[in-house]
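Of the protein chains in this complex, all but one are displayed in their positions.
Coming up: chain A.
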Amino acid sequence: MLMIECPHCGVRPEGEFTYGGQAHVPYPEDPQALTDEEWAQYLFYRDNPKGTFRERWVHSAGCRKWFNAIRDTRTYDITSTYLGAAPAEANSTQGAQ
């Protein structure tokens, strides 16, 4: 079981959380303008790196708030959790393949 630090409640066991997949996937700015290919990318395609991954979790059995985490998908180690935009140091890490 992962131990996850909710930015609001502190470190809690994984069973209290629900996973939300890749973080920072914005809703299209002008949905009407999207091609079918672009819609497919938005709806069905997500990064799947073997390495560092920025992802969403919700503390469903706690404060029920969403937040983001940076986790290594090889070791499952969570290096940080945060609210809002990605911290600067995470911007360049898009998963060692």
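Here, a residue touches a chain if its C-beta (ideal position, glycine included) is under 8 Å from a C-beta of that chain, and two chains touch if they have at least 3 such contacts; residues count from 1.
Basically, contacts and distances are computed from a predicted model.
> Which of "ABC-type quaternary amine transporter", "Sarcosine oxidase subunit beta", "Permease" or "Succinate dehydrogenase cytochrome b556 subunit" is the UniProt protein name of the chain not shown?
UniProt lists the chain that is not shown as "Sarcosine oxidase subunit beta".
> Could you tell which one of A:Val11, A:Val25, A:Ala40 or A:Ala85 touches the chain left off the display?
Answer from the full complex: A:Ala40 touches the omitted chain.
> Kindly note down the residues of chain A that lie in touch with the hidden chain.
Chain A touches the missing chain through residues 1-2, 13-15, 18-19, 21, 36-37, 39-41, 43-46, 48-50, 53, 55, 71, 73-76, 97.
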